[in-house]
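This part shows chain A:
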Amino acid sequence: MTPFLLYALAGAALCSIGLFGFILISHLLRKLLAFNLMGSGVFLVMVGLAQHRSGPDPVPQALVLTGIVVAIAATALAVVLIRRYYHLSGKTSLEDPAQNPPPAPGPRQAREAPHE
Partner candidate 1 sequence: MTATALLPVFALMTSLTAAVIIFALPEQKHRLRTFVNLTAAILKLLLVGLMIRGVFQGKAYGIAFPMIPGVEFVLRADALAMLFAGLSAALWLLTTVYSVGYLENSPNRSRFFGFFSLCVASTLGIALAGNLFTFFLFYEMLTLSTYPLVVHRGTEQALRAGRTYIIYTLAGGAVLLFGIASLHVLSGDLPFRPGGHFADMAPDLQMPLTIVFVVLIAGLGVKAAIVPLHGWLPVAMVAPAPVSALLHAVAVVKAGAFGIVRVVFEIYGLETAGALGLLSGLAAIAAFTILYGSVMALYQSDLKRRLAFSTVSQVSYIILGLCLAGPVGVAGGLVHLVHQGVMKITLFFCAGNYAETLGLHRIDELDGAGRRMPGTSVAFTLAAFGMIGTPPLAGFITKWTMGTGALAAGMDWVIAVLVVSSLLNAAYFLPVLRRIWFGEQKDPWREERQWGRSETSAWLLWPPLVTAGFLLLAGLLASAPFSPLGWVELIITREVNL
Partner candidate 2 sequence: MITASLLLMTVVLPLGSLLLAFRQRWQKVYLYSLPLLPVPALLAGLNAELQNWLELPWLLLDGTWGLDDLRQSFLLLTSALWATAGIYAIGYLNTRKLRAFCVFWALTLTGNLGLIISVDLASFYSFFALMTFAAYGLVVHEGTAEANRAGRVYLTIAVAGEMALLTGLLMAAQHADSILLTELPGAIANYDRSWLIIGLLVSGFGVKAGLPFLHFWLPLAHPVAPTPASAVLSGAMIKAGLLGWLVTLPIGELSLPGWGNTLVVLGATGAIGGAMLGMMHIRPKTILAYSSISQMGLITLMVGAAMANAAQTATLLTAITLYALHHGLAKGCLFLSTAIKMPAERRSRRLVWLLIGVPGLSLAGLPLTSGAAAKLAMKDALKPEQYDFTLAEHLPLIMSAGAVATMLLIWRFFWALHQSVRTGPNHRCTWLGWLFATGCSLVAVWFLPGVWTHSGQPWFVLTASEGWSLIWPILIATAMSIGWWIARGRKGSGVD
Partner candidate 3 sequence: MTLWLMAGLLFTPLAWAVLTLLTGFRRGRAITWLGIVIQVLVSLALWAVVAAEGGFQYPLGGWQAPLGIELRMDGLAVTFVLLTALVAAASGLHAGFYLDPDKDWHRYFWPLFWFLWAGLNVVWLGNDLFNLYVGLELISLAAVGLVALGGQSEALRAAIRYLMAALLGSLAYLLGVALFYGQFGSLSLSGIASALNQDIAVEGSGFALILMFFGLALKTALFPMHRWLPPAHGIARSPVSALLSALVVKGSFYIAARLWLELGATLGSLALAQLLGVLGGMAVFWGGWQAFRHSKLKQVVAYSSVAQIGYLFLLFPLTWNTTEAVIIQAQQAMTLQVISHALAKAAMFLSAGNLILSVGSNRLNALAGVSHFLPFSLFSFGLAGVSLMGLPPTGGFAAKWLFLQASLATGQWWWLVVLLGGGLLSAAYVFRVYRASFVEDSDIDHFFHPSRRLEIIPMILALLSLGLGLMAEPVLSVMALAFANGEGT
């Protein structure tokens, strides 16, 4: 039992908490946060588990770095999309549009049929 394993276990716990949030929360930004929480958990597991036996291991560290960048990219993209979605529909969650149609700020009429 090294501290590293503890990190890994903590990562596991983070993952679970993140998962819980990710599934249950419908507000998109919070969902995204849950995702990031989960991501952190995964990174912890990755580093912790690898370093548990052989000490500091640069490979998972590098991987995690890459992973973080990717996660950031994804998060940023998600935020952009969510903002635009909010802007267009005024909603912050992916509720079923059938139940309450989006109060779209006047979506333009369908593209005119080419023959007209």
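In the analysis below, contacts are C-beta pairs under 8 Å (C-beta built on N, C-alpha and C of every residue); 3 or more make two chains touch, one makes a residue touch a chain; residues count from 1.
With respect to how the candidates were assembled, all candidates are chains of the complex that A comes from, given by their letters.
This structure is a prediction, so every number in the text was calculated from the model and none was measured.
Among the chains 1, 2 or 3 offered as candidates, the one in contact with chain A in this complex is candidate 3.
On the side of chain A, the complex with candidate 3 involves touching residues 8, 15, 22, 28, 31, 35, 38-39, 42, 45-46, 49-50, 52, 54, 59-60, 63, 66-67, 70, 73-74, 77-78, 81-82, 84-85, 88-89, 91, 94, 97, 102, 104, 107, 111, 113-115.
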